[in-house]
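Only one protein chain is missing; all other protein chains are in place.
Take a look at subunit A:
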Amino acid sequence: MAFKQLINSKKLFSLLAMLILFGTQVLFAQVESTTAGEQGAPAAAAHADKPDVWAGVSYYVLLFLVVCVAVAIVGKILKVYDLTRQIQGKKGLNWNNVMGGLFLLFLVLGLYGSYWSFTVHGSMILPEAASIHGAKLDTMFYVTFGITVVVFVITQILLFGFAFLYRGSDKRKATYYPHNNAIEAAWTIAPAIVLTVLVVFGFLTWQKITNTVDAEGEPASINIEVVAHQFAWELRYPGKDQKLGNMSYKLVSGTNKVGVDFKDKNSFDDQMADTLVIPVNKSIKLNIHSQDVIHSVYMPHFRVQMNAVPGLPTYFKFTPTMTTQQMKMKEDDAKFEYLLYCNKICGGGHYNMKKVVRVVTEGEYQKWLSQQKPYLNDALKAELGFAKAEQKQGEKENRLAVNN
């Protein structure tokens, strides 16, 4: 009887008919396209691959339809099975048991899958922090990780476990248990305490990290300027005086890329660089600017991130603790480089806006620094008409012009 029903199902039949019709059509289309390809008129070459495209797609569509039909057939069979059981006076399929079982299965597979992901994908994450504050963040991360993973595992086990244990049955009635103030108070206070600990821990660390002013007695940080624009970074080093000269976006021109103000004497010895080279174990202060849209200075190995905002200079102070060379050895990767890249959507080239960062020893750093070109190059000197008195005059006029 079941089979008769199956065969008589009009829907199924018409679906099958449609499938066959569609299949033949696709086949014909393919044959046509190949013959067209063989004839190979060069002008038609562009047209020739379009049918191919559609043939490829129809293959997948067909595959999907076959899956749909299979699902429909399985569904019908289940229904028929159910109906026959009922006719025989037995109980049909107990979906509560099936679903409860599936939840238990999902729990087991899910826990194993999470474990697998933690070990396999977990081994692909960033190496341990290469900066002083980064190490602290890592500790905090693993504390949070420990707490959350325990909560994750327990709650998911309870959720799916309860779903399985208390799957419905006609023989049982649920327990009427509307509330229990003691329990509710307990599980309000418990997360509150845990979160307070995390907040205090996090708050203190955050305060320390974001304090970018050099404290008294602390050795002065090396100021380096990072200027972002679509889609590249410009770097400026302070030169011998350890001070970056002032800058203004109004002075930006083809030769003066970041708009350094040469009225400020500190700018005379400033240097340009292509790579962000920094000495290990020295405090570095990044002075971050943007010229057009918001970018973000992201150096994940050092746990450093700060947005570059037009009109709002930002800072990040950190101390690298491992040279690039050490990291290469540690990671066993000869090609390893620290990177600085953009982490705030900034336009079409966002995905390729990076700078290599190289952490070196103090000696190497000094040597490298001596090779860098001054920002104030010949072209700029010529443009500014570099006799100092004249420049001052020019600046004033410039100001006036802008003010007007």
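FYI, a residue touches a chain if its C-beta (ideal position, glycine included) is under 8 Å from a C-beta of that chain, and two chains touch if they have at least 3 such contacts; residues count from 1.
Operating definition for what follows: contacts and distances are computed from a predicted model.
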Report task. Match the chain absent from this complex view to the correct UniProt protein name in "Amino acid/amide ABC transporter ATP-binding protein 1, HAAT family", "Cytochrome c oxidase subunit I", "Cysteine-rich domain-containing protein" or "Transport permease protein". Result -> "Cytochrome c oxidase subunit I"
**Report entry** Contacting the left-out chain in the complete assembly, out of A:283, A:307, A:321 or A:372
**Finding:** A:307
**Report entry** Sole residue of A:83, A:104, A:232 or A:339 that reaches the chain not shown, by the stated touch rule
**Finding:** A:339
Query raised in the report: For the full complex, which residue in A:83, A:198 or A:369 touches the chain that was left out?
Result: A:198
Query raised in the report: What residue numbers in subunit A mark contact with the hidden partner chain?
Result: 49-50, 52-54, 56-57, 64, 68, 71, 75, 78-79, 95-96, 99-100, 102-103, 106, 110, 113-114, 117, 121-122, 124-126, 134, 136-137, 140-141, 144, 147-148, 151-152, 155-156, 158-160, 162-163, 166-169, 172-180, 183-184, 187-188, 191-192, 195, 198-199, 202-203, 205-207, 209-211, 229-230, 249-254, 259, 291-294, 296, 298, 300-301, 303-307, 309-312, 314, 335-336, 339, 341-352, 354
